[in-house]
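Left out: one protein chain. Kept in place: all the others.
Presenting chain A:
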Amino acid sequence: MATLSIENAGKSFGDTDVLKDISLSMDDGEFLVLLGASGCGKSTLLNMIAGLEKVSHGTIRVDGEVVNDVHPKDRDMAMVFQSYALYPNMSVEKNIAFGLEMRGVGRAERKAAVEEVARLLQIEHLLDRKPAQLSGGQRQRVAMGRALVRRPKIFLFDEPLSNLDAQLRVEMRTEIKRLHQTLKATMVYVTHDQIEAMTLADRIAVLKDGRIQQIGTPSEIYNTPANVYVAGFVGSPAMNFFEVTLERDGDQIGVMLPAKLKGVDTPYFLPLPAGGQYHSHIGQPVVLGLRPEMISQATTAAPEDPVITCDVDVVEPTGADTLCVIRLAGRGAKARVSPAFACEPGDSMEFALDMSRACVFDAETGMRLYG
């Protein structure tokens, strides 16, 4: 059980700054996910927390104590690696017990601890095997067992599920979530999979090029992304972005959005609820962000949502929903409709736009404006 805080931490390899000015703090028992594209520095940050990489500047504190120069083994953290990193020459039992052995725990006590963890992870029947004799999923469990058995203050996970097939990944995700609820331990989890991040996290930190873009709960990240990058990275299918200009129409402030109907661009004025806050930006170019589910069939929409009519180019059924590709502001946009209302490609259809949840970003900086 521990709190973790990172203050202005940075990391350079020679001349390249891999991490810049990272600050975050975690409460006891929190599940934080570091989310970002490949190469953005997630593993490096995790290794710095674990003490496997030196911190170039800034401080890392555990329970308020600076641990910058504390040896990894004295930080009382356990890590699950992407490649599982099991010791190939040791049996599963030895693998799990190794950390305890190194800490001078007695044989009987070790055995009891290993058995308890094995029961928890349902790998009791595998204890005598070597890692080479295990399936990917089983190795994954052993790697988790090796971390669990030490009851560390902080758990670190580096993309632990990325080597598993899709079905097993979903299963193990649930299992990790259950473990967190049982242990109530502080956990940092690295992934590039936004669904994993959304389902597991108490809070998500989105990284890009070594900088934290936003830290927040999954719903904050999803509903009020700090910038275009976060908005585009989280959510599947991705948010639709339109380059538009803020305009005034009577006492309403909104944007003009051309929709393609029968091959012709037809402009619609879309008023922004609480548009008053954009007062000083009138006439400026902005980026309007609408998630696919904010563009839906007009039939079941709220009465105050503006309605547009446009051609449907492509229809992609996904089962629960059907995605319609339409053309707004000169580019393809995805709308999510209920299969019951989906039309044929080439037909035109009425869509309601949920402008109350729309995001408006500065066209130049990409940062979100207000709200």
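Operating definition for what follows: a contact is a pair of C-beta atoms (placed from the backbone, for glycine too) under 8 Å apart; a residue touches a chain by one contact, two chains touch by 3 or more; residues count from 1.
In this section, contacts and distances are computed from a predicted model.
Visitor: I notice the complex is incomplete. Of the names "ABC transporter permease", "Cytochrome c oxidase assembly protein CtaG", "Carbon-monoxide dehydrogenase medium subunit" or "LLM class flavin-dependent oxidoreductase", which is the UniProt protein name for the chain that's not shown?
Guide: "ABC transporter permease"
Visitor: Which residue, A:85, A:183, A:238 or A:256, contacts the hidden chain when the whole complex is considered?
Guide: Of all options in A:85, A:183, A:238 or A:256, contact with the hidden chain holds for A:85.
Visitor: Touching the absent chain in the whole complex: find that residue among A:77, A:200, A:312 or A:349.
Guide: Selected residue, touching the omitted chain: A:77.
Visitor: In the whole complex, what residues of chain A lie against the chain that is missing from view?
Guide: 47, 50, 52, 72-73, 77-79, 81-90, 98-99, 102-103, 146, 150
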